[in-house]
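I have a structure here, written as structure tokens, and I will follow up with some questions on it.
As you look at this complex, bear in mind that one protein chain is not there, while each of the others sits in place.
And now, chain A:
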Amino acid sequence: MGCSSSVPARSTGGLNTVSNDSSSATDSKDLRAKLVLLGDSGVGKSCIVLRFVRGQFDPTSKVTVGASFLSQTLALEDSTIVKFEIWDTAGQERYAALAPLYYRGAAAAIVVYDITSPESFSKAQYWVKELQKHGSPGIVMVLVGNKADLHENRSVSSQDALEYADKNNMFFIETSAKTADNINQLFEVCFEYIELFVFKQHIRGEANLAEDKT
């Protein structure tokens, strides 16, 4: 935690570059990204996070009350280190009022549904709309169909979900927290999209600067 004390204004969200205060001068980047998980109750939001952060699957996992927080660092191939700060929210409608607190300033929102539950898919669409209305502009949205291991009971087709995701400029992936399928990929993709967005913003920023000079 020590190295992050020099980072100002963390509430601005998006991706923050953490200054390297270690003496070893490397060209690796340390990045930080705030993520939030949203979705209907019982679709496996906490299990996805737990699988990613601890590599575990707990079939007796507890109900999330309010929200919980976990962080995990991911080392990418180009020696970039990303620290994910993951906010895992409670699924019950009651807690929906608290959600803005968690998705505010998030670089990416992971909207989860359960492939065996059509209700959870409509709930995911509700969250997408909510984020489009109230989320930070340019927030990266990923649609996740979880419980892919239960494909025998599938009731939301991949095709439908993919079409919906495309229409809403989202990335789509099916995962299984139970078998660990696609869990790491999910977070890597998340990062790629965030980076893409930040990169775009960066260019825009420079363009503005150029305009100012002329």
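We adopt the following convention: contacts are C-beta pairs under 8 Å (C-beta built on N, C-alpha and C of every residue); 3 or more make two chains touch, one makes a residue touch a chain; residues count from 1.
In the analysis below, contacts and distances are computed from a predicted model.
*Asks:* If you had to name the missing chain as UniProt does, which of "Rab-GAP TBC domain-containing protein", "ADP-ribosylation factor-like protein 2", "Iron hydrogenase small subunit domain-containing protein" or "Proteasome subunit alpha type" would it be?
*Replies:* Not shown, but named in UniProt as "Rab-GAP TBC domain-containing protein".
*Asks:* Any idea which of A:100, A:118 or A:138 touches the chain not displayed?
*Replies:* Hidden-chain contact among the options goes to A:118.
*Asks:* With the missing chain put back, which residues of chain A would touch it? List them for me.
*Replies:* These residues touch the chain not displayed: 1, 10-11, 34, 41-42, 59-69, 71, 85, 87, 90-95, 101, 116-119, 150, 152-153, 155.
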